[in-house]
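Only one protein chain is missing from this complex, and each of the others stays in its spot.
Each chain gets a letter, A and B, in the order it is written, and its residues are counted from 1.
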Amino acid sequence: MESTNFIWDLMGKNLWSVVAVISLPLIFVLIYALVAILAELKVSAWIQERLGPMRTGPWGILQPIAEVIKLLQKEDITPTAASKILFNLAPYVIFTGAYAAFAVIPFSEAYAPANINVGLFYIFAVGSFSAIGIVMGGWASNNKYSLMGAMRSVSQVISYEIPAAVAVLAVVVLTSSMNMMEISRMQEGGFWNWYIFGGPGGWTKIFMIPFTLTLAIIYFIASLAETNRLPFDIPEGESELVAGFHTEYSGMKFAMFFFAEYANMFVVAAVVTTIFLGGWTSPFGSFLAGAGWGAFWFILKSMFVVFLQIWIRWTLPRFRVDQLMYIGWKVLLPISLVCFIAISFFSLLNLG
Amino acid sequence: MSSYLKNVWAGFYTAVKGMMITSRHMFKKSVTIQYPDEKFDLPANARNKLVLDMSRCNACTACAIACPVNCITVEGVRVSPEDPHQEVHADGKPRKVWVTRYEMDLAKCCFCGLCQAACPSDAIKHTQDFEYSAYNKESLYFKYQILTPEQSAEKVRLLAEFKEKEAAAKAAAAEKAATEGKPVAPKKAAPKADEASEQ
Partner (left out) sequence: MTEIKRYDLEYSQLDSDRMRINVGPQHPSTHGVLRLEVEVDGEIVTEVVPHLGYLHRSFEKHCEKMTFPQIIPYIDRMDYISAMNNEWPYVMALEKMLDVKVPEKVEFIRVIVAELNRLANHQIAVATFGMDAGAFTPFLYYFRDRESIIWILERLSGARLLYNYFRVGGMAADIYPGFKEDCLEVVKKVRKTNEEIMDLLIHNNIFIKRTANVGVLTPEVAINFACSGPVLRGSGVKFDLRKDEPYSVYDRFDFDVPVGVGEVGVVGDCWNRNMVRMKEMEQSCRIIEQALEMMPEEGDVTGGVPRRIKPPKGEMYIRTENPKGELGFYLVTNGTDKPERLKARGPSFVNLSVIPEISKGYMFADLILILGSIDIVLGEVDR
């Protein structure tokens, strides 16, 4: 197997290269988060026929930096009655969970920080980390709103992981691999080979397209719930729970929650990209393909999914707790199971 | 089962429909403007900052009476005919009353426009200027003056003198009448200076 990490090729395996491999995603997360915050502000403004931030830099592109500076300057308050250790630890736990998931994301054919065989498994494992952080922060805040938000969040993250996992498993059935690099590589050769369109295969794969398409949508919806975005943002449901689990946070700790939310958005977008949208492969076959273009396509596709998340957020109203559970258990799970079984059946018949 | 599927489809379909609507708005021209750089035109009758034209004011106190929040204080003194400093009022006639004190507390003002409607000489007006916010309330307390405090005191004194003279003349006339044997009501001496200033 050829190398999947250009830094190893470049520098060999030593301390510095390890630091470089680790810090590259971190730098990416920080830059991406700033871009995503700006995108959220601007897309919401465009949807609402506003201008959005315009004062900081040309067209307000420095707004996220200004916001980070503002948050850094703010007073860092820890409530008197809060459980201090947990309260201070929670934002970093959440951010760690989000950041750790970047380890297996294949940015390009030449760069995946850790090319492990059970990449998808790993993402689901560390993805649940955020639930721990949320419940830590919500409980330690000693605030009723925070507690309610944390309780809602945990039940939500846990129940939405199941349809998401089933959706991913269906693709794993087709690929018979959990290595995200491998999954990406299988989809090479134009957008028609992406798993959202049934993956590579002969004309008989058209029977699978409805199922894979449904699974992609199901995974996308479930990922919205996992990242606590609208219409599933009931843990921080602004109108009822003030700010949910991060009501009591301020300053840099709030900024960590903020970063973690956007980092999580990218993680789920990357998973959607990798398993359904062809990962780093070019949509036009060998045209514009290659290691550098791979990174470009991957980030472009992921940012498109992030844009979809933002677009949905500014369109739809919010669900209620029981409806959220209803959708998770009674709508998404059965449909994803049906699709899963159908795809397994097709792959058994070797149609794909 | 069919209602279940219909429900799921309706949820998906209406969400997509909503997204189509918002996507249409994404490329429309924005309706907001860059405020301090561009501004909306206010209508001519906009009720914003109160401004007084002292050359028109007659200290009639109609505005102070009409004001529901008592943010206007007016004091005036009649012009003594012997005053060497005479002025022509904005309406073309000689000024009858000196405005010795006109104070407006715009921090109190509720911008109802009742003073503007009450003013007989169009002296007090709401303008289109709405950017006059300040850091302390004192800078919203507007004092209008055309006379220095010394001048105002002078005007008060002049009027008092004039009134004294008038009263003295009247008293003399009354005395004269009394000596001529006509009954006259008992009258007070000359009025004090502080009573002379009219409200």
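Note that in this section a residue touches a chain if its C-beta (ideal position, glycine included) is under 8 Å from a C-beta of that chain, and two chains touch if they have at least 3 such contacts.
It should be emphasised that the depicted structure is a prediction, and the values quoted were computed from it without experimental measurement.
A.B. asks: Looking at B:2, B:45 or B:148, which residue reaches the missing chain?
C.D. replies: Of these options, the touching residue for the absent chain is B:45.
A.B. asks: Extract the touching residues of chain B with respect to the undisplayed chain.
C.D. replies: Against the missing chain, chain B presents residues 3, 7, 10-11, 13-15, 17-18, 21-22, 25, 31, 42-43, 45-47, 66-68, 110-114, 117, 126.
A.B. asks: So which bits of chain A touch the chain we can't see?
C.D. replies: On the chain A side, contact with the omitted chain comes from 44, 47-50, 144-145, 148, 230-231, 233-234, 237-240, 242, 314-323.
One rule holds for everything that comes next: only the chains that are shown with their structure count from here on.
A.B. asks: Using the touch definition from the top, list the residues of chain B that touch chain A in their complex.
C.D. replies: Chain B residues touching chain A: 8, 12, 15, 18-19, 21-23, 25-34.
A.B. asks: Would you pull the chain A residues touching chain B in the complex into a rising list?
C.D. replies: 43, 45-51, 54, 217, 311-312, 314-316, 331, 335
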